[in-house]
Structures are given as C-alpha cells and as structure tokens.
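Accompanying notes for the structure given below.
Right after this comes chain A.
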Amino acid sequence: MASENTPADTFPKLLVRNARIFAERPALRHKDLGIWQTWTWAQVLEAVRAYAVGLSRLGVRRGDTIAIVGANRPKLYWSVMAAQMLGAVPVPVYADAVADELANVLVHAEVKFAAVEDQEQVDKILSVADRLPKLERMFYDQKKGLRDYDHSKLHCIDDVIADGRNALALDAKVGAWIDGEIAAGKGSDTSIILYTSGTTGQSKGVVLSAQGCIDAGSDTVAFDRLNEHDEALAYLPLAWVGDHYLNYVQGLIAGFCIACPESTDTAMQDLREIGPSFYFAPPRTFEQMLTRVMIRMEDAGFFKRHLFHFFIDVARRYGEKILNGQPVPLHGRLVYAIGKVLVYGPLKNVLGLSRVRVAYTAGEAIGPDLFSFYRSLGMNLKQLYGQTEAFLYVTAQPDGQIYADTVGAKLPNVDIRIADNGEVQFKSPGMFVSYFKDEAKTKEAMTADGYVKTGDAGFFDEKTGHLKIIDRAKDVGRLKDGTLFPPKYIENKLKFHPNIREAVAYGDGRDFVAAMINIDLAAVGAWAERHNVVYGSYQELAGHPLVYDLIARDIDETNRSLLDEKVMAGAQIKRFLILPKELDADDGELTRTQKVRRRFIAERYAPFIKALYDGSREADIATEVTFEDGRKGVLSARVKIRDVATTPVARDLEKAA
Partner candidate 1 sequence: MDLLYRIFIDPFVQMGAAPDLLVQALWEGFVAGVLYSLIALGFVLIFKASGVFNFAQGIMVVFAALTLVGLYEHGVPAFLALALTILVMLLLAFAVERVVLRPLVNQAEIILFMATFGLTYFLIGLGELIFGGDPKVMISQQLLLPSGSYNIRMLGGFVQLQKIDVAAAIIALLMVTTLAIFFQKTRIGRALRAVADSHRAALSVGISLEQIWVTVWFASGIVALATGIMWGARSNVSFALDIIALKALPVLILGGLTSIPGAIIGGVIIGMGEKLGEFYWGPLFGSGIESWFAYVIALVFLLFRPQGLFGEKIIERV
Partner candidate 2 sequence: MRAPADSAAVAGEVLLSVQNVSLSFGGVKAIQNVSFDIRKSEVRAIIGPNGAGKTSMLNVINGFYQPQSGSITFKGVARSNMRPYDAAHGGIARTFQNVALFRGMSALDNIMAGRTLKMRRGFFWQLVRFGPAVAEEVEHRLKVEEIIDFLEIPAIRKVPVGRLPYGLQKRVELGRALAMEPDLLLLDEPMAGMNLEEKEDMSRFIVDVNEHYGTTIALIEHDMGVVMDLSDRVVVLDHGAKIADATPQEVKRDQSVIDAYLGVAH
C-alpha cells in the first residue's frame, strides 16, 4: 500500500494519500439512526478539511492543544485529524473521568479548545470552567439538550464543518491554504499527547511525534499484514493509547475501516453486527465474554449443553494444535471439523468474532485457560506487550508461535534488554519524545543511554525466546523468609478463576501471603441461583459461607499451581477474605484502565490487612464509597477471614530433589 511519492510522515498526509488510493473504500462507520452510517476516505478527507478550515476560523492555531472528550464517535476522530491538519495537538481525555480528574489534565495540558461528545461532557467542563482560564471554545457533536446553552463560546461540530465548507466554496485560496498547512506538517511535530492512566499517582502527558507513531504503526501493520480490507470496532476508550494506536494510527496507515458503536451498552450487539477482522480486547473483556457464554449455556437444554461441552472439550484437545499447524490425529481433525460446524462457528458468530483474522489481548496477564479457549475455537488470538511510552507495543506473538505465558518476541526495529534488577528496558521507533512539561519525570523514565525503563520485571524465556513479564519491578517483594513475592503474578493466577473478579495479594516483608478477593457477581450470582443460595446484596453474597467455600477451592488450586514453580512455591496463600464491595475506579481503588492500586487499597482497608496477619477470625470496616449515581455514602461491614491449607515447601523440595 506504499504511496507513489515520498512516504507520508504525518497523519493528515496519510489521510490525503488514503483519499487518493482508497478513495471509495469505507474509512469510518457509525451505528446511528438504526443503520451503519458510512464515510469513504474521500468523504472523510473532504469533511476534515472543511472542519480544519472551520476550526482555524475559530482561532485554532499551530501548537494549540485541543482536548478530545467523549466516546468513540466519528466527529471526535475527525477532531483529532482536523487538529493535526492545523498542526494543533489533540489531547484525548477519558470520557468517564470525573470533573476533577478532567480538570487536572486540561489544566496541565493548557488546552485552549475542547471537542466533546455531548451535553454531559459540556456540563462537566463548564462545571470546572473557573479552573480553565485558557479554554477559549468548545465544539460538541450531539445537539441534544444543548439548544438553549449560550453559544458564544460553544459550537456544534456540524456547524463548524458547514462554515468551513462555505469558506472553501467561496474562496479557492482557502483550499490552497489548508493544503499548505497539511504540507507544512513535519514528522518531528508533536502528533498527540496521551495522558497515562496513572497507575501510580498523578497521570503524565506522553508526547508522541508523528514520525514515531507512523514508524511504529507501519511495522506492526506489516507484522500482521493488515490492509484496507480489514474492519475494526472502535470501542476502546478514545484517550487510551490502545485505541489511538490500533484504530486511528493503524487505520490510517493500513487504510482499514473503523466502526464506532451506537453506544457503550450496545457495543456487544454492534460487535456482532460488524464482525471485525482485526480485534483487540483486554483479558477482562474476553473473560466476561466467556463467563457470559458459560452462563447462557447453563440455561440450554440437556442435549445442547452436552453437545456444547463435548465439542469444547474436543477443541481443548486439538483446537490449538490445529491452529498452530502441529500434527493432529485424523479422527481428531474430523471431530474438530464437525465441532466447527455445530459449535465453534456458530459460537464465534453469535459473539461477533467469526470474521476475526488477527486478535490481540494485552494490558495484564491473561489466564492460560481463557487464552487457549478462544484459540481452540480457531480464533487467532495473540498477546503483545508495551506501554504508552513505547507507543503501544514492543513485543508481540508472531502467528504460529503462541504461548499463553509469554508476551511474544520483540518486534522489528525494537531493541530490548533486561537490566540487572530484572527490569525490562527498550528502544523503539515509536518511543515517546518526553512527558509534557515534565523534564524531571522524563529523565527518570529513561536510562542514560536512551533506553526507556518499563518498570516491569521480566525475562526472556530460553526455549521460546519470548519475553515473560512477572510484575512491576518495584512491586516484586520478598517474604520474611526471603521467598520471592510478585503480587501481580499471584493475583493474576487468582483472577484466572471465573469466580474471582479482582484479587489483591500482600506478603512483602510478611511471614506469609494473604489475599483480599473480589467475587465476580455474574459468575457467582449465577452459581448462587443454581444452588439456590439467596442473597439481597453484593455484600450479602460476598459474605456467604458457601461462597467462601467456593473461593477457598479456587485458592487451593492456585496454591497447587504455585507449588509447581519452585521459585513461587513459598508464596502460597495462607489466609484470605472476600471484600464486601467491588473495587471501583470512582473510589480510586482501580485505575481508569481497571488496574488495582495496591497501596491505596492497603491504606483504605488497613483493618483488613491487620486482621489478615494478626490471626483474628473477622474484621470490621467503615469506609466511604461512591454509588453508581455518583452519590457518596458510607459502607460499613464485618467480613470473615478464612485460612487455607498450604503444602509445606520443604516436602515439596524433597520431592523435587
């Protein structure tokens, strides 16, 4: 798909190229008014040019920062493009951020403009307007409810575009000018500033250069042979590096079409309709998907249920081998083929995954069972590893070399090394330029010789040569007796059990490992129904003795699996409790990307931690929580604590010896 003349080094230039070579191919879809409204590359270019002109007429200048706030909607993607056309810098912000978080980012990024989705976002920004003296104008997508607002500083994106079209129509020079602006863009320009979700404290603005983004993107596009015939569903948070990379950047480079769901709650239905060929989802999503499948199958009739489980079993045995092209007995292939017709095909179809050619998961470790479940259905699911600073990924699994516990081999033009302290460090084409307005942190994040510190501990697996990540380098601790204690690693092992939604493990500098568990309401709820366990609330269910038994079994398994890995054997879980509430980003317990904030939780639930280690049978807590509707309230609860039998390491060592 290389263009005739010099390769484009900015996204506006790519857009122009695509409008030329993919002119009538779909670029963007949006489920709206009951059908998938579609724009071709040519149409997008036309609209975005007009939009850019309109913006410039409203004072947007080279170097200005524009906040982009809202769900994945075409006009917000256009806003990014239009901004880049003018050499302005888009700053996507998580749409579900509360006004305060939002304000922090907007202030730090010194945004002068904001392109937002709807009334909700407009209100949110207006509510913190006093903190944003620099903010000049806002552009919104959805008119609904905004009719009676003061429009002196507020514009509907449609109007801006219309105004731009006018200008272009009236005066040919305008067209020439905007094309000039596009040409004026350089690869070294700041393409976008992405704010990290901030697993630890204040989030930082990662500055990325156009050239960097495009180089990184081109490598991965080539790596997975993505092309203009692919189709992706843009449902990941607009502000997350993942969406920007996978959909926006790769979309523009490969020229494939991205489809925006009607709304977040119809995303699953829309996924089913679109049936993307290139799909990314965090393990959590795959997990929920699987849970839903299993629950729904429970309600199926006897025959169908057994049929299903039989063939899923077959898939487990042969599926992955077949996918990896390994030898499989003929009858295996035959049964699998039948299963393909009766179960796998239909199942993938109802999940909307039947057209998937390449699927990725990342962000956190994925359960091996979960991982191989999807692969055994014949879906090419792979893992990758990276971070915002790398502009998304530095390693990925090549087709055919898939291992549940690795994150793949390093990508072309990427250089990775493991520091003495076990930290993974890299140099990559897409690596970030700096943290916005934060020299100190930038230095901190880089080594003297220009490698980026990932802060993750990991090692290259000798037999596969793939990278394995155990945990955040700084989080890896040791028990009193000196056994290695990587909390995340253990937590993930726990989370591989469908009943466990979240887990927080403690043990650094302690005598043993203890865990706080979040049950998965969907899974445990369904289980409760089948075993007619009655419960009034999440809290009640979480506290139910039978549920404790259920979880205890899972933990037992985890311990056994830990036992298998000598290094980990000492880190078996001795005690656990089930948290009375779901960990929640609104309470600051999770990051916006749903990662646990271990320290914060430790403080918040101090009484629990104490109880876990002082041997008491139960513990009380009273803590403030935020409800769905945003109201705050106090949750007070008494939770029981369970001991779990652990296999003494010594005996194990003997066996090993």
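The rule is short, and it goes like this: contacts are C-beta pairs under 8 Å (C-beta built on N, C-alpha and C of every residue); 3 or more make two chains touch, one makes a residue touch a chain; residues count from 1.
The candidates came about this way: all candidates are chains of the complex that A comes from, given by their letters.
Only a predicted model underlies this, so the values are computations on that prediction, with no experimental measurement involved.
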item	value
From 1 or 2, the one in contact with chain A within this complex	2
In the complex with candidate 2, residue positions of chain A that touch it	33-34, 147-148, 262, 266
